[in-house]
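Heads up, the thing below is written out as structure tokens.
Here the complex is missing a single protein chain, while all its other protein chains stay put.
Note that the chains take the letters A and B in the order they are written out, and that residue 1 is the start of every chain.
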Amino acid sequence: MATTWDAIVIGGGHNGLINAAYLARAGRRVLVLERRERVGGAAVTEEIFPGFKFSMFSYVVSLLRPEIIRDLDLPGHGLHILPLESTLTPMLNGDHLATWADHDQSRRELYRHSPRDAEAYDEYGRLMHHMAQAVKPILGMVPPDPTSLRPRDLMGMLRVGKHFRGLGGEQFHAMFKLMTMSSADFLDEWFETDVLKATKSASGIIGTFLGPRSPGTAYVLLHHYMGELDGVFRAWGFAKGGTGSVSEAIAAAARRLGAEVRTGAGVTRLIVQGGRATGVVLESGEEIRARTVVSSLDPRRTFLQLVEAKELPDEFVRDIGRFKFRGSSGKVNLALGALPDFTCMPGAGPHLRGAMSISPSMEYVERAYDDAKYGEFSRQPYMDIVIPSLIDPGMAPPGKHVMSIFVQYAPWNLNGGWTDAKREAFGDAVIDAIERFAPNIRSCILHWQVLTPADIERITGLSEGNIFQGELALHQLFFLRPAPGYARFRTPVRRYYQCGSGTHPGGGIMGASGRLAAMAVLEDGA
Amino acid sequence: MWRRWAGYMVASSYELIHDREYHAIRSSAGLLDVSPLYKYLVTGRDAARLLDRVVVRDVGASKVGQVLYTCWCDAEGKVIDDGTVSRLAEQTFRLTSADPNIRWLHLNATGLDVRVDEVSDSTAALALQGPNARAILQQLADTDLGGLKYFRLAGTKLRGIPVTVSRTGYTGDLGYEIWLDAAHALPLWDALIEAGTPFGIVPCGILALDMARIEAGLMLLEVDYVSAHRALVEGQKSSPYELNLGWAVKLEKESFVGRSALAAESARGPAWRFVGLEVDWDDLERLYAEVHLPPRLPTAAWRTSVPVYADGRQVGYATSGCWSPLLKKYIALAHLEAAYAAPGSRVAMEITVEHRRKQAAARVVPTPFFNPDRKRA
Partner (left out) sequence: MSHDAIVIGGGTNGLVAAHLLARAGKRVALIEQRADPFLAGEPGWIPPQLAAELGLPGLLWGRHADPWIAVALEGGGRLELFGDMAKSVEAIRRLSPADAAKWPEFCARMRVLAGVLEQLYVQPAPDVETRQLAELLRLGRLGLRVRRLGRQAMIDLLRILPMSVAELLDEWFEHDALKAAVGAAGVMHLRQGPRSGGTAFVMLHHHVGSPAGVFRPPLSNLGSLLKAASGVELHLGVAVERITVVRGAATGVTLADGRTLTAPLVVSSADPRRTLLGLLEPGWLEPEFARAVGNIKCRGVVAQVTWAVERAGAFDGLAVAPSLTALERAYDDVKYGRVSAEPWLETRWADGRLVAHVQYVPHTPADGAWDDPRRHALGDLVERRLLAHYPELRGVLKERDVETPRDLEARYGWTGGHAYHGELTLDQILFMRPIPGWSRYRTPVRGLYLCGSGAHPGGAIAGGAGRLAARQILEDAGR
């Protein structure tokens, strides 16, 4: 007879590991089950070509909650986040827009494009700082259910209401605008420089199936300002050793706290007895029992694949069934023999150590979206490019480099489906688009790996290849994430919990869902 | 060696210590590059109207050739910035400021027949400050500048270079600021140094200027107050009355940004005042004597916030201060609750003596601390 665990966590991505670590920290006996041979989920480092290591999917760390870093002593387990200091946007006319770590330097650069925008930039930054400050407590809050009349939900709603009223008129209105507007419209209220708006709004569409002119994208503009509040002044960074080292550090912390992490152990089914979760069945057929089961998988797999429909209310099955994933991004990983040379800023300057944003104009990004809307990958995609080996030389053999290219849009449900030929064509479109700005790129390439949303789904399991485990659209946030009435990490099955990005607050390597879910489990007396 | 100023790097001092530069400003002449100031040219039929909407002083009533020192506020009557408005012609003004203001000017210009051009980069500014400034300038000028009054300006040529000279400055001394096309700034600098050398001219950096401006009781944005456009919380903002600029606010003007808030504040009286503090030497000596040291004085101006106490509680904070080598006094500029701000009020300023916080007796005094007749004569 196998031992009974206090808790099983399904999925060894960052949220699952964080959840396990917090449960272990509270003295629970926890087992993490990961289908792949390595932990990390979409936050993995893999040596795809000999000597070249890649943060295969997720490639920057920005929002990992600092309290998690402190609570789990992640630096003590090898985590070191190196800042990503600049962003370069090459323009179609050969000019560029750059932002740098130094505020004055950035300001003067922007001033070159528009003195008015240079001035507006600071005011805009101040507003966004306030907004980020206002949103932060919401991110750390278990969402109340506004349709419920239970005192605890009513109090929760009251708290949310009070919080927003406390902002004062100007900020309350700005918050409302951020939640409802398109990033293009929101930025139009502030700036006139097209390339600035294009670059900023591009950050608002990452991971969504929306264009910069689609309402609901303004909110994501906030993310850039979120890190600042936690004393991380430059919000974006690389983990030394690649994103996988974040997962490794969390796994190490979890093990140190007593959790057991098993890889190569895919879960096929949740065991439910009398409406109560009692364990899981592995692909091998092995059954493992536990008093609590927590799933870090996305809502579709958590409920529609692992649980039999009869265990769930019809309404809930319908809600989860219409939860939108629509993966929209791909990834191209390049092993480079030499560095790319950008026409707008030739040579191997400091700009290569930052991000290069292929978002030369608002129209460019919007047109990229148009292609995807009708089921094609963008012929000229938006890209976020980084060269981690310039900051962390260990990622590539000496003198050689790795380049990570986040590409949008690549719809999961491509017309006719993804094939090897389509993947090839997609990779070519990406390199062609870069070639416009860095003509030597092809000659630098030693190896390439192209990942479509279908590949992302196949390898990581993320439904439809959505990197956020479900779209971050207004009607899929807060108490609606993943479904009304079940946004508090609990599920219709007793002792079955959810802790992935598909729950509030969701998205990015933030870890908040994993942590909040652990609190919920402990609160229920696991 | 370098300090930031409005996105530029400027010299802290041109020598290893700034003493000689400071003394030149007060005894002969100092030459400073103040080009990092933001400069805007406001022209058109409604130019005066726009400026009158923006700033608190009465621009419409100013004469051609006059310079006004003023501040401007947001709708709540909190100061955004301060600077000068020069009436270059009937419908042509130059506004200088410490922070960028082009957007603010444009926002205020809705519906007005006015043009605002940013000339920060194309216009250079050199400040020639000190008792010998007039004599040095006259060496180069092709017109007589002897009659140029305080806060007036005139066009002239300095060794053939067309310039505007205003009798203004940030030192509280006799002095001029010279405005010219940036392309001519280096030759003019060299010419001034050459002509000024027999008169003791010394190139001066920011450290010397900082001491001089404190002696003159002149405040500095980002140091002594926070722009209403940059403040993160209400408490960081100040009204003109709270910055000792109530004299500049012309409530008689029909409409300008912040007027109604300022009228209300004027009626009820400001909650805070911005004052000069003079630290009591004997008390300072006593505090150091307790640890068997002579008083240690700051060698340069400081720009940190220092608590000020009275009646056993904190009643304000000093934002900049220095030892005045000329006055032989330890002086500071401070925000105090209005009740403690009358000249002569006794307060105590925190100083750190051998790692321990102490309170030194201080007295509220009128500013400027140093106000020589030659400034206006």
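Definition applied: a contact is a pair of C-beta atoms (placed from the backbone, for glycine too) under 8 Å apart; a residue touches a chain by one contact, two chains touch by 3 or more.
Keep in mind the model is a prediction, meaning the values are calculated, not measured.
S.K.: From the list A:Thr180, A:Thr263, A:Gln380 or A:Asn440, which touches the chain that is not on show?
M.R.: A:Thr180
S.K.: Using the touch definition from the top, which of A:Arg70, A:Arg165, A:Arg442 or A:Arg458 touches the missing chain?
M.R.: A:Arg165
S.K.: Of A:Arg213, A:Lys240, A:Arg353 or A:Arg436, which sits in contact with the chain we cannot see?
M.R.: Considering the complete complex, A:Arg213 is the one touching the chain left out.
S.K.: Mind listing the subunit A residues that contact the chain we can't see here?
M.R.: Here the touching residues of subunit A are 146-147, 165, 169, 172-173, 176-177, 180-182, 185, 188-189, 210, 213-216, 322, 324, 363, 366, 370, 373-374, 473-475, 479-480, 484.
S.K.: Tell me which stretches of subunit B touch the chain missing from the display.
M.R.: Per the touch rule, subunit B residues meeting the hidden chain are 49, 53, 74-75, 104, 107-108, 110-112, 254-255, 257.
Criterion: only the chains that are shown with their structure count from here on.
S.K.: Over in the complex, which subunit A residues touch subunit B? Could you list them?
M.R.: Listed in rising order, the residues of subunit A that touch subunit B are 104, 107-108, 115-116, 118-120, 122-123, 126, 129-130.
S.K.: Write out the stretch or stretches of subunit B touching subunit A in their complex.
M.R.: Listed in rising order, the residues are 4, 7, 100-104, 106, 118, 229-230, 232.
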